[in-house]
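As you look at this complex, bear in mind that one protein chain is not there, while each of the others sits in place.
Then we have subunit A:
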Amino acid sequence: MRKRTLKRGLTAFWWLTLIFLYLPLAVVVLFSFNAANSAARLTGFSLRWYHQLLGNEQIITAFGNTLILATCSSVIALAIGCLIGYGMYRHRHRKLGWLIVLIYLPIVLPDIVFGISEMAFFVQFHRLTGLLQPGLGTMVIAHVTFQIPFVALIVYSRFVGLDPSLFEAAKDLYATPLKRVIHFMLPTIKPALISAFFLSFTLSVDDFVISFFTAGPESATLPIYIWSAIKKGVTPEINAIATLMIGAVALAAVISLAFNRQRKV
């Protein structure tokens, strides 16, 4: 009897947690389709805020910046992180604890510290060399730095999960070093690479703090636009952007998860 009560209590707790997590998101989604101008009442279904988005040049630019930033940074982070992940795997038997900590550090470091450091660095660098004007370029660099650890760890864990004699079998079966990369390593870790790409993409789209500190006047992304827009108050338009972003990020996360699942063979 008591066992059943406990079980029911736990089930209820589970649902409460879900509601707590997703109710705010549901509210945003709901009001993005609201016909009324104010968030005070629901008057009916409408797509007018979505139409309005398309007419807002600032939003379209910010959307474009977000996509460019996320795509470029994810591709670069994928390439570098993949090499680091393989390096970590190759030298896993050595005592490289401190190196792993260095790679983990950006994950645990507060974004604000990271953002300010990046900004300070870019300002100094620009002052000394005249290069790296704040803008999309600096943002890509900043995003790559926090995406790399995630890519490296995903790739590393894929390699660790492989039978080590596979690498030797490839050598034994006449594969030159280049062919080993093309015909064995890349195809074998492909699911991990796709997963890592979409995770990086999501992280980039999500990021506000680091983007904010490294952006230039022309390179506002959607999160930066939203932040500046809500200083004037939350409009239904913002709800519509938020809804689109929730959809996009959820999609990327699902793809990332799906490919991460596929990895175990």
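Here is the rule we go by: a contact is a pair of C-beta atoms (placed from the backbone, for glycine too) under 8 Å apart; a residue touches a chain by one contact, two chains touch by 3 or more; residues count from 1.
The rule is simple: contacts and distances are computed from a predicted model.
**Q** UniProt protein name for the omitted subunit, picking from "M48 family metalloprotease", "histidine kinase", "Spermidine/putrescine import ATP-binding protein PotA" or "Ion-translocating oxidoreductase complex subunit D"?
**A** Checked against "M48 family metalloprotease", "histidine kinase", "Spermidine/putrescine import ATP-binding protein PotA" or "Ion-translocating oxidoreductase complex subunit D": the hidden chain maps to "Spermidine/putrescine import ATP-binding protein PotA".
**Q** Who touches the missing chain here, A:79, A:105 or A:173?
**A** In the complete complex, the chain left out is touched by residue A:173.
**Q** Given the contact definition stated above, which residue among A:5, A:129 or A:165 touches the chain not shown here?
**A** Of these options, the touching residue for the absent chain is A:165.
**Q** In the complete complex, which positions of subunit A touch the hidden chain?
**A** Interface with the chain not displayed, on the subunit A side: 162-163, 165-166, 168-176, 179, 183-184, 187-188, 190, 265.
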